[in-house]
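Here the structure is laid out as structure tokens; the discussion comes afterwards.
Just one protein chain is left out here, and the rest sit where they should.
We just call them A and B in the order they show up, numbering each chain from 1.
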Amino acid sequence: MKTLMKGNEAIAEAALQAGCRLFFGYPITPSTEIPEYMAKKMKRVGGTFLQAESEVAAINMVYGAAAAGERVMTATSTPGFSLMQEGVSYIFAAELPVVIVDVMRHGPGLGGLGATQADYFQLTKGGGHGDYHPIVLAPATVMEMVELTYLAFDLADEYRNPVILALEGISGQMMEPVEFMPYRPKALPPKTWAATGIGDKPKVNIVSYVLANEAGELHNLHWAKKIERMRAAEQRYDTYRMDDAEFALVAFGISGRIAESAVDILRAEGIRIGLFRPISLWPFPTDGMRKYSRIRGWLSVELSAGQMVDDVRLTVGSGTPVHFFGRQGGMTPDPEDVAEAFKMALHNELNAGGVR
Amino acid sequence: MKKYLIAGFGGQGVLFIGRILAQAGLEEDKQVTWLPSYGPEMRGGTANCSVIIAAKKIGSPIVSRPDIAVMMNTPSYKKFLPHVVPGGFMFLNSSIIPDTAALPSRADIRILRVPINEMAHEMGKDSVANIIMLGVIQAVTPVVSDAAIQAALAGISTKNHELKELNEKALNIGYQYGVSLG
Partner (left out) sequence: MSVVFERTRGLTDQSTHFCPGCTHGVIIRLIAEVLVDMDLLERTIGVEPVGCTGFCENYFACDIVGAAHGRAVAVATGVKRARPDRFVFSLQGDGDGAAIGLAETISAAARGEKISSIFINNSIYGMTGGQMSPTSWVGQKTATSPYGRDVELNGQPLDLPLLLSQVDGAAYVASVSVESPQEVIAAKQAIHKAFEVQIAGLGYSFVSILSTCPTNWGVTPVEALSWLESKMKPQFHLGELKKPALEGVTGP
């Protein structure tokens, strides 16, 4: 049965359904519905909710619980996510399965609470130190938040890697109908690597330092292989009216929804345009995007000064024009604004093609 | 597709009106979104929410140009008046928004004034003013069936039987008022 639920609460409930049994977090708007929901409901499943003294402490508590082999999560918002970056780097290096929710608010600095996607670089390029990548998933609807939360826990365990759900504050606050399908865990091997006390097993060490340079390189090469495996297997995207499209908008999360409405406006004007919506921000869905080689011009629509557009350009190469349109500081464009921006940016290509 | 924008002071039940409308859409298996204002702007005392009810998948959930606007105080009225689509509706809480010539207005939308605070007071329950407004909206601009609104209100609101009856009564009073407006 479908019920109306806020995005943030749906994520928290989905995490519980997926077997998350520990939550550590520090309150920060606009993510607080997640810890509040956990505080209320974690008891129901016999789990632990603990309010940490800071995001720094929270991410390290998460590290400890993951090291002990339990499904664990934290949720925060942009400035708190910045504070967690060191921990995310350690979690990657110690190869621990952890799910992090970043309910983005606009920055830099203390910024404000409005919708933004300006965490894109921090999320996808490694906000902390060293060569690492978390898997980053960007839902656009509350239903998708549930599906991707289920997926996040499986991916984290499968790759022993941090997985981040990234959504805009506006999406976390939004209510939509949602249905909790039964969570069916992926068949995964037992966590024999976890530090649970030796019992009668061999001793386990979970550390992230490698002082000998030769060994350090070997470790990094091992991680690089994992990164390549994730890059190959975990690209996700959705498309809208792309089948016969000559032009495309590319946008994720809330921008994806705004862009979808813009596609309808432009289609009504006779322009053959579609939407390519990345769901995995890392790995960026390059393979899927490259299938649309006939696209004569792209417009990346983002709530930032232009971040994902770099990945679009890297993906489609220099042969095809890639433009950017965005709003910042918490503002969101109307679909009409996106449609206008598209026509301005790709004016020449539109006229040259005579697609009307 | 119908887009609502409901705005007022915190405590006027603005978000709740939106909740009922969205839930009513869901009762009829329609696509719905409900989007509140959030964060410090709410601590400042103003609140608004956007609701969309549609037959097919909803793209942007953000309502910049509402078909139906519900304004519970003067600042909201002034702020959102220009945004209503031509031919749209604007419901005003006339208990709070004065009917003076000094306020801007529009001829291309229908503006309906409802003294919901007085009406609620007459009922003996000030807090149902927003439910009265919901009844008026349903009478004048029905997007879902009356039954869906009633089911949504019964489902979401209080478990207290007495309050439930009051809510139903308030909805009905609003509805009758809306009918009388034609």
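We adopt the following convention: contacts are C-beta pairs under 8 Å (C-beta built on N, C-alpha and C of every residue); 3 or more make two chains touch, one makes a residue touch a chain.
Predicted model only: the values in this text are computed from it and were never measured.
Could you list, sorted by label, every displayed chain in contact with the chain left out?
A
Among A:E36, A:E86 or A:D264, which residue is in touch with the absent chain?
Result: among the candidates, A:E86 touches the missing chain.
For the chain that got dropped from the picture, name the residues of chain A it touches.
Looking at chain A, the ones touching the missing chain are residues 21-22, 24, 48, 50, 52-54, 56-58, 60-70, 72, 86-87, 90, 94, 195-200, 203-209.
We adopt the following convention: only the chains that are shown with their structure count from here on.
Hey, how far is the Cα centre of chain A from the one of chain B, in Å?
35
Looking at the complex, which residues from chain B come into contact with chain A?
19, 22-23, 26, 31-36, 38-41, 58-62, 64-65
Which residues of chain A touch chain B once you look at their complex with the stated criterion?
Residues of chain A touching chain B: 2-4, 29-30, 112-113, 169-170, 173-177, 254, 257-262, 264, 332, 334-335.
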